[in-house]
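Below are the structure tokens for one structure; questions will follow.
Removed: one protein chain of the complex. Kept in place: all other protein chains.
Chain naming follows the written order as A, B and C, and within any one chain the residues start at number 1.
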Amino acid sequence: MKKPQFNLSTPYKWPLSGHFSLTTTAVIVIDMQRDFLEDGGYFASMGEDISHAQKAIQPAKHFLETARNLNMMVIHTRESHRTNLDDLNANKFIKSQNQGAPIGSNGPMGRLLVRGEYGSDIIDDLKPLNKETVIDKPGNSAFYATDLDIILKTNRIESLVLLGVTTDVCISSTMRDANDRGFDCLLLEDCCGAATESLHHSVLKSMEREGGIFGCYGQSLDFCQFLSNAVEQTS
Amino acid sequence: MKKPQFNLSTPYKWPLSGHFSLTTTAVIVIDMQRDFLEDGGYFASMGEDISHAQKAIQPAKHFLETARNLNMMVIHTRESHRTNLDDLNANKFIKSQNQGAPIGSNGPMGRLLVRGEYGSDIIDDLKPLNKETVIDKPGNSAFYATDLDIILKTNRIESLVLLGVTTDVCISSTMRDANDRGFDCLLLEDCCGAATESLHHSVLKSMEREGGIFGCYGQSLDFCQFLSNAVEQTS
Amino acid sequence: MKKPQFNLSTPYKWPLSGHFSLTTTAVIVIDMQRDFLEDGGYFASMGEDISHAQKAIQPAKHFLETARNLNMMVIHTRESHRTNLDDLNANKFIKSQNQGAPIGSNGPMGRLLVRGEYGSDIIDDLKPLNKETVIDKPGNSAFYATDLDIILKTNRIESLVLLGVTTDVCISSTMRDANDRGFDCLLLEDCCGAATESLHHSVLKSMEREGGIFGCYGQSLDFCQFLSNAVEQTS
Partner (left out) sequence: MKKPQFNLSTPYKWPLSGHFSLTTTAVIVIDMQRDFLEDGGYFASMGEDISHAQKAIQPAKHFLETARNLNMMVIHTRESHRTNLDDLNANKFIKSQNQGAPIGSNGPMGRLLVRGEYGSDIIDDLKPLNKETVIDKPGNSAFYATDLDIILKTNRIESLVLLGVTTDVCISSTMRDANDRGFDCLLLEDCCGAATESLHHSVLKSMEREGGIFGCYGQSLDFCQFLSNAVEQTS
């Protein structure tokens, strides 16, 4: 039997190995928090436009339903800091202060980017299931100062499906670190959002170079279709 | 003015740099959890003797009072796993199973070594203050898959005071990794405990080689005395 | 006396702390190897255009002279693999193969991206001095699987000046990881190059968001001028 491979991704068919398997693939939902997607959150407080990021919510919600139906491993990340801010480096704090949204200060949804606050939690539309891992991370990359790498290794994960916000910051940083670690990354383009359309697309352009230097990207509906077929083929 | 240095540590006066400072020193209290120190916990369930470990509690409690009075940075660690056990590697699980205490199984104080359970929390005598950082760690070393390194760096910490359980496992592993990272480690010998007196002492013996290959050790009362003098000298 | 700060960087004056110091700043020259900058190298063999990258050479050479005159710490990186390719992950190899330039295969300047080969070494114009550290790295980020972090920590470095190739791949990945670790990054824009002008500029655009989310950028001549003034001020 031919091993299934997703044909509609750019610039290469995914996964590169040619051997797609549900059990070695994990979905990483990045920073779909109120602090990035809702009025009064950290991102909006800095004066950034949240409308492009919000466009990712419905496609992400639909994809997550499919992934959960297939019992795929789903991991959520939250950019957030400890309540005592001991994990917040000086430069990150100064920048947030200069943008008028000091991390740790009070906003309408609680202290900005602080763990345990309403604003730092994931939006209702993408609420994690009890069995799903949620990783709080102090940096842009979900691999920095977290247990993500050990979780992926323990579960023998080899390929990642990435979505969330923002495309050019936390998603790109996480994808780059994942790629260096040998994971084959698929970005679901319509399930990602950024501060501007142009920043979002610049990530895709960079991914097209050198045969897919960081991974490849595709559309969530195409990928859902692929998943359904792949499961039929292998069951 | 002469910079204060602790004279009663073995095999060298601490810190090596000769410049003790409260603001660049952190206290790390390792795994003083019910799971390691109380009947019905993980450690006792494996058939290990908890009496030597328990001897560390009162000295540790007394030292912590001094450290808190001086406003020293205090970090607590807990060896524990996510509720879905996604961060538990297969070998660690098999070993716990073979010892009759499978990680994640139910004990009298909740699921063994699982976060959020009563048994995995820190004992009442050493209960962390709200402002103190508590780090949940899946491995023996507190540096593995955690944010400890970033927290120490962010706070410009250069020297560590280590105590807790067990001397030859989690304390030794953490001290070794800290030492590789350039931190100058002082082990408070009477505030540490192990499965046997002999294992406890073997760590001290190894520390005496090569001029203090992993760090140095001393007694908590001597160190409390030193701290009082150091603060007077510098205030 | 006013502490010197570089005024001509975008989007913020560098360093953010307001305290520039030669001794806490390191220059990182990224991947200025024949394999990326010369005909017959790895990059050209994949069909990528090397002309934009080459534009960075002369400005980089001039800046390095200034940095060396001031005795700044200079670190060079090389993207390269062990001769037995044991550090080359399967996906990276497949991509290079698909682009017609398999890593480890023979090219006119030796095996592509392999340590010790003529092609993987740094170009003559930027030849490292004997005392300068050269880091061989298997990934895009210079922090992945290397001793860069320990070297920076050991030397108490807090700020980085980044240059080299390519802007959107190895420079961006290294800058992102450095930024997560708390380093304040200044990118010398004219000393960097990419596969296309547009990819190069997309990095700068992303850096302008959120108050300089990954760091700031400036021109090398402006920065050389700043350095001269800074040294005069503090000497």
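Criterion: a residue touches a chain if its C-beta (ideal position, glycine included) is under 8 Å from a C-beta of that chain, and two chains touch if they have at least 3 such contacts.
Quick caveat, the model's predicted, so the values are computed rather than measured.
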item	value
Chains shown that the absent chain touches, full complex	A, B, C
Listed residues C:24, C:105 or C:146, member touching the removed chain	C:146
Residue among B:22, B:46 or B:85 touching the omitted chain	B:46
Option touching the unshown chain, where C:13, C:55, C:68 or C:82 are the choices	C:82
Subunit C residues touching the omitted chain (full complex)	82-84, 86-90, 130-133, 138, 144-147, 149-151, 153-155
Footprint left on subunit B by the chain that the document does not show	12, 16-17, 46, 48, 89-92, 94-96, 98-99, 138-141, 144-145, 168-169, 172-173, 176-177, 179-184, 195, 198-199, 202, 205-206, 209-214
Chain not shown, touching residues in subunit A	150, 153-154, 181-182
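Keep this in mind: only the chains that are shown with their structure count from here on.
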item	value
Rotation angle (°) superposing Cα atoms of subunit A on subunit B, nearest 5	180
Chain centre separation (subunit A, subunit B; CA means) in Å	35
Length of the line joining the C-alpha centres of subunit A and subunit C, rounded to whole Å	27
Touching two or more other chains - residues of subunit B	150, 153-154
